[in-house]
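Left out: one protein chain. Kept in place: all the others.
Up next, chain A:
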Amino acid sequence: MAVVEVRGLRKVFDGGRARRRGSHGRVNAVDGVDLATSEGEYLVLLGPSGCGKTTLLRTIAGLEQPTDGEIWIGGHVVNELPPRARRVAMVFQSYALYPHKTVRANIVFPLKAQGIDKTERAKKTEWAAELLGIGPLLDRRPRQLSGGERQRVALARALVREPSVFLLDEPLSNLDAKLRASARDELKRFQRRVRTTTIYVTHDQVEAMGLGDRIAVMYEGRLRQLGPPVEVYDDPADTFVATFLGSPPMNLVPRDGVLVGFRPEHLLPETLVHGDDRLVVPFQVDRVEHLSGDRHLYGTVRGLGAETRVIARLPVTVTAPVEPGEEHQFAVHADRLRFFDADSGERTEPVSVRTGS
């Protein structure tokens, strides 16, 4: 177990033959990231596709050389160390199992590379197979396995070495929705047992919220926010984080150079919102969607700022009738409002919002 830290990490891809045509092909895949895990932490790197998550992970693993910056693992700068010396285990998005080896040989491979003797190898393989429930599969080839089984083999292969750090790159993205849910649960329980520092990459906010001790939200090669799931959700650092997390995303209403943000679940019928600090807003509903019991209301609010299309989410427990095509009185607590600079998108100081009712 160890702490992973990156300082001022940058990775620029030259983009192959574009090199000759000036700066065209240059991609700042990772653009100055500072990030440190704590001991035994489950850190989730969350961001949309192409934001540099994989590149960051591969740089930590040593599969890419950083253009700039330092990588620390367990208190040492490892920039110059090859992947095999970094004592990290990585699970690739494609699992990258060795296709010509049996499951057992796949799991044993890292142990052989470490020069561990035969009886010890067998013992550890047994242990890992037991932990992940793949005992009966040990003599199969990877192609004879289902997606979920492959994922477990990949995990077992990463696990046997007792690495100082786990790096997981979207390990669940190849699984169907149902399997993904159970695999997520399994992963979490598993990490609780082994307590190895883990960096988990995903573009799926549900996975991130569910798995992470902390979430690092990335966008365009930069770290936008780092914090526990609740904090990232409730107190987004900028409009990107606000709209990337949550489904439906946070509503943003422009008002005098700021954006007033509130989560869909905080916009409720007036009768359900109590207290002095509530803001009543007229909500013209024009569409209702039913999603897993909740009702999503699409419409336009007036009074908070400019007239803006927003979404409200009524939990299943709210039974008040809401007819599309009509205007309803809705309300939101003032302390649920978040304010962002309209130009930069950064969080700003709250401004007083009065709706006149």
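In the analysis below, a contact is a pair of C-beta atoms (placed from the backbone, for glycine too) under 8 Å apart; a residue touches a chain by one contact, two chains touch by 3 or more; residues count from 1.
One rule holds for everything that comes next: contacts and distances are computed from a predicted model.
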item	value
Chain not displayed: protein name in its UniProt record ("Acyl-CoA dehydrogenase C-terminal domain-containing protein", "Multiple sugar transport system permease protein", "MBL fold metallo-hydrolase" or "Cell division topological specificity factor")	"Multiple sugar transport system permease protein"
Touch criterion as defined above, residue of A:V27, A:L63, A:V280 or A:A342 at the omitted chain	A:L63
Per the touch definition above, residue among A:V3, A:A96, A:A181 or A:V280 touching the missing chain	A:A96
Listed residues A:R26, A:R84 or A:H274, member touching the removed chain	A:R84
Identified contact with the non-displayed chain, of A:P48, A:P324 or A:P350	A:P324
Options A:A181, A:L272, A:V288 or A:A334, residue touching the unrepresented chain	A:V288
Contact set of chain A toward the excluded chain (per top definition)	61-63, 82-84, 88-90, 92, 94, 96-100, 109-110, 112-114, 141, 143, 157, 161, 287-288, 290, 323-325
